[in-house]
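Only one protein chain is missing from this complex, and each of the others stays in its spot.
Entry: chain A
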Amino acid sequence: METFLYPLAGGLLIGLTTAIYLLFTGKVVGISGILAQALFSKDRFLPLLFVIGLIVGGSAYGILVEPSQPFPEVRSPILLIISGLLVGYGTRLGSGCTSGHGVCGISRLSPRSLIATAIFMTTAIITVFITK
């Protein structure tokens, strides 16, 4: 039971974040898009602020939040680089990632996001099945 409590609490917090951001700014919380704006747009101050907040908040892991299992041993740079390139290029080509399509898109029942989420969940599961 307890194992589901933290994921549920974290999920509620993520949902609350998307609702607050939407109702105040009118925008969708999509991390891949916000990061791209922080890097490539002319108005990069606000997206950069969001990214910094996210990194600070995420650092609570291991400090405020006890990991239920250790991090994987540091893996090969080649694997991480291939993974990063695919995630970086794929999320721009597909207009979103786990947050923009997976959370915000499904919350508003967007057909594009439902399809995108079904596809990236499927290819991720197949990739884990093959590489494990």
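Please note the rule applied: a residue touches a chain if its C-beta (ideal position, glycine included) is under 8 Å from a C-beta of that chain, and two chains touch if they have at least 3 such contacts; residues count from 1.
What we mean here is this: contacts and distances are computed from a predicted model.
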Out of "Cobalt ECF transporter T component CbiQ", "Fe-S cluster assembly protein SufD", "Sulphur transport" or "Spore gernimation protein", the chain not pictured bears the UniProt name "Sulphur transport"
Kindly note down the residues of chain A that lie in touch with the hidden chain.
-> 3-4, 6-29, 31-32, 35-36, 39-40, 45-47, 49-62, 64-65, 67-72, 74-75, 77, 79-95, 97-99, 101-104, 106-108, 110-112, 115-117, 119-129, 131-132
